[in-house]
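Omission of a single protein chain aside, the complex is shown with its protein chains in their original locations.
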Amino acid sequence: MNFASDNVSPFCPEVLEALTKDALANAPAYGSDDISQKLDVAFSELFDKDVAVIPVATGTAANCISLSALVSPYGGVVCHHEAHINEDESTGVAFFTGGAKLLPMDGPAAKLEAGDLDAFISGLVDRGVHSVAPECVAITQATELGAVYTVDEVTAIGDVCRKHDLRLFMDGARFANAMAHLKCPPADITWKAGVDAISFGATKNGAMAVDAIVLFDTSLKARMEQARKRSGHLHSKHRYLATQLLAYIKDDVWLKNAAHANDAAQALADVLVSQGAELAHAAEGNELFVKVPPELAGKLRDAGLMFHGWPSLGADVYRFVAAWNTDIVQISKLKTTLG
Amino acid sequence: MNFASDNVSPFCPEVLEALTKDALANAPAYGSDDISQKLDVAFSELFDKDVAVIPVATGTAANCISLSALVSPYGGVVCHHEAHINEDESTGVAFFTGGAKLLPMDGPAAKLEAGDLDAFISGLVDRGVHSVAPECVAITQATELGAVYTVDEVTAIGDVCRKHDLRLFMDGARFANAMAHLKCPPADITWKAGVDAISFGATKNGAMAVDAIVLFDTSLKARMEQARKRSGHLHSKHRYLATQLLAYIKDDVWLKNAAHANDAAQALADVLVSQGAELAHAAEGNELFVKVPPELAGKLRDAGLMFHGWPSLGADVYRFVAAWNTDIVQISKLKTTLG
Amino acid sequence: MNFASDNVSPFCPEVLEALTKDALANAPAYGSDDISQKLDVAFSELFDKDVAVIPVATGTAANCISLSALVSPYGGVVCHHEAHINEDESTGVAFFTGGAKLLPMDGPAAKLEAGDLDAFISGLVDRGVHSVAPECVAITQATELGAVYTVDEVTAIGDVCRKHDLRLFMDGARFANAMAHLKCPPADITWKAGVDAISFGATKNGAMAVDAIVLFDTSLKARMEQARKRSGHLHSKHRYLATQLLAYIKDDVWLKNAAHANDAAQALADVLVSQGAELAHAAEGNELFVKVPPELAGKLRDAGLMFHGWPSLGADVYRFVAAWNTDIVQISKLKTTLG
Partner (left out) sequence: MNFASDNVSPFCPEVLEALTKDALANAPAYGSDDISQKLDVAFSELFDKDVAVIPVATGTAANCISLSALVSPYGGVVCHHEAHINEDESTGVAFFTGGAKLLPMDGPAAKLEAGDLDAFISGLVDRGVHSVAPECVAITQATELGAVYTVDEVTAIGDVCRKHDLRLFMDGARFANAMAHLKCPPADITWKAGVDAISFGATKNGAMAVDAIVLFDTSLKARMEQARKRSGHLHSKHRYLATQLLAYIKDDVWLKNAAHANDAAQALADVLVSQGAELAHAAEGNELFVKVPPELAGKLRDAGLMFHGWPSLGADVYRFVAAWNTDIVQISKLKTTLG
């Protein structure tokens, strides 16, 4: 079983079916087709607000294009030091924004806590044009360490942002997993909590290659569409991005996929803990960070499990990621295998 | 019939079948999977040389990432003023290269001619650090006006590049159409003619969303892979890019698709000319640029044809683009319809 | 005599005296000193409007920092192809703006003509996010070919800019020479004519190293000050930039220096024409562009004159530049020398 990443999973039957159905006919290019035109309506319904949707093929593109419109070339983006934009997107943020600087801080399970955030921002020494002033806060939902922000937590962060006149961006590469855990309306934890834009991830959770930038502040749309084009992220056969997204959110496919992945992670957590492993923190989404004794780690590998170490949490800590297609029955059998 | 662009066509059955077959299983992410690992071998065979392949989802990405490794932030890229990088990629080249400047020149049917190119380069005033020195030449095969460079023509351009110590890049968004026309080995018109890297287009000719950067100078690979990642163009489910490309070049699908599109364009040209239209220049690929009398233009639209004006060639000049799925039978019936 | 450039001249006695006087005492850094604080007032008086002044050490910095606030990373700057920003500032504009593209056009004596400009802008094909839309027009006063825009000409250009919703920037590296020629109030040919910002040149005309960005739209100030700092153009001992500028505009030193240079150019023009040379166009500032027969060119060099060819105007065309310190008496003696 492959727990190395949810990126190892294929795309799901619903997406395949939609792509197949959409494969036959001609259609206008670059997003002027009928399918692409449905995106804003579909996501406005999902988020209970008039939103603008800009689909791109990768999460890095969604994050960096979003930030390019939320921060100036002279500004800073406050984020957790474990944030994907800080750890896994090369120098993408500086590239897309024309120089903006990441201002990483700490927090439990890769979460920013509102009080700490307020203190961090207040503590930044303002040397005028010499120093980099924060202009945006970026949080990840679910976090890179598998934790899920509650509505209250994001709302409190939104309040801090308003207090300091900062934008709030949400990297939602695993937003579905967070929502499947929280079971609240998407509106409550996004624009109602003060979020300006979100990367609405689909690739890790059943799509082939599409993440959507969803803008709650639609005034950002024109600039982001320019940023998308000039960075090579505007697809000519745009409808295939739209097709994936529409199939992904139709009939709650996104939530069902995510719930499955979360359940699989929980099932695996139970097995691992029963074998003497220790969770670094509660498993809320589809990712587990687990302290695994060396002997057990060996047995897991012998049983065919694939997973990576996570050195920033310690030498014996590993990450296990479940996906929409993880076989839960097989997990349950693992207990027997491990003895 | 939609002749607005080859971008309006869907992906072809062979690509669909491959994607479907590849849709079921887990696989490592970011290009370390078995399918992605086949790319270099497959393209090395196609080009009769050890090449490195970097797939991305769009032509703009393929062009700009390529140029980011071929030119410094202080240099210039000589191209035709009709070049896609000059006319249709926003400020992408400056963005990816960190500032490099396009140095557009003229030429018939959007071709650079070697003699003119040599004169153009020699005529650039060298003011040292004050002026922008050319570091690369970029040509498009087939050109944006539907013409196809011969092997001799590209070889002559390659000689000019060597003389002036410049890199040579080929935008091959419609390379298939050019090759279907020329029927020569791909090697002859690329690395043997002095080309350092090519954007090997697939999206317009049967893929869903993939163009491949093919490096004949494989020393450029590491830097381009960094550029790809930090611009958000490294796909996590990388194998789906690879799958499309492998299906596209297998059994000459790419050439068959292109030959069909070229034939369709030729068939349409015959019809149009028979009705009194006039080709701006010979149709060699899948694009026609045609001077159409206003009355005929009206009749064509009445007959359901879609096509765009091309103002840079004159008020009554229109572009008609055929694709791999254009219905040639329907074109032949057009003659009757138009009377 | 050195007519190679006005950059070969030293700084003038008034600037030297001011620097000397200002050399002795301590003062706050980075522009918060008393001398720097006088700049806005002094230039507001000069331009008869509340302006903001941002001094930098070079013309390239003044131009590029200005444009960084006038155009987006996705936009275009219309300019003459002879413009300094197009020909002599490397890839500076793209660098400072984050990618903006120069859109060069033609015009007599390096001037943009309002009608041509309107037609040029209207003729740019708008392909939405694919193409680069103009956002700013940049003119040079006096032009790179030594011509001077009249108030009516700049006003007409300003009207075109308003019509198309574009910013208007003036590169005033030789603004003093233009004003000494026109003898009109500086207000008339700048903000009253629709100019948003000007590079007010001083270095070529008597300063050591300072050009001032003068903002008629003071809302641009904060962003430009950020751009200045992060590009390394904020001087710690800022007062020495201010000192130079204040001495330069006090008691009309700038206009006197420029008038002298213009007179010297005119005197040289008379000599050259009397010897059979031919002006490419009327000499209005301190620069001459002259068609010089080979024999005469040789005699001029023999007589110790230094000057450069200007290939874009033809094989036998040379540029002669006079400065604030050019010896007019020596020029008049030249007639005798040449015989």
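Here the chain labels run A, B and C in written order, and each chain numbers its own residues starting at 1.
Everything below uses one rule, namely that a contact is a pair of C-beta atoms (placed from the backbone, for glycine too) under 8 Å apart; a residue touches a chain by one contact, two chains touch by 3 or more.
Since the model is a prediction, treat every value here as computed from it, not as a measurement.
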Touching the absent chain in the whole complex: find that residue among C:20, C:37 or C:219. C:20
So which of C:187, C:209, C:273 or C:296 would be touching the chain we can't see? C:209
Determine which one of A:11, A:95 or A:175 touches the chain that has been left out. A:95
In the full complex, which of C:18, C:46, C:61 or C:132 touches the chain missing from this view? C:61
Looking at the full complex, which residue from A:28, A:73 or A:158 touches the chain that isn't shown here? A:73
Just checking the interface: what residues of subunit A touch the absent partner chain? 73-75, 87-91, 94-95, 98-102, 125, 127, 129-132, 311-312
May I ask you to list the residues on subunit C that touch the chain which is not drawn? 2, 4-5, 7-11, 16, 19-20, 22-30, 56-65, 89-92, 95-96, 203-204, 208-209, 226, 229-237, 240-241, 325
Tell me which stretches of subunit B touch the chain missing from the display. 72-74, 98-99, 129-130, 223, 225-230, 234
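The working rule: only the chains that are shown with their structure count from here on.
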Subunit C against subunit A, contact positions shared by both copies (same if over half, else different): same
Please tell me the distance, in whole Å, between the geometric centres of subunit B and subunit C computed from their C-alpha atoms. 42
Chain centres from averaged Cα atoms put subunit A and subunit B apart, in whole Å, by 34
From the mean C-alpha coordinate of subunit A to that of subunit C, what's the distance rounded to whole Å? 50
Multi-chain contacts in subunit C: which residues touch at least two other chains? 73-74, 98-99, 129-130
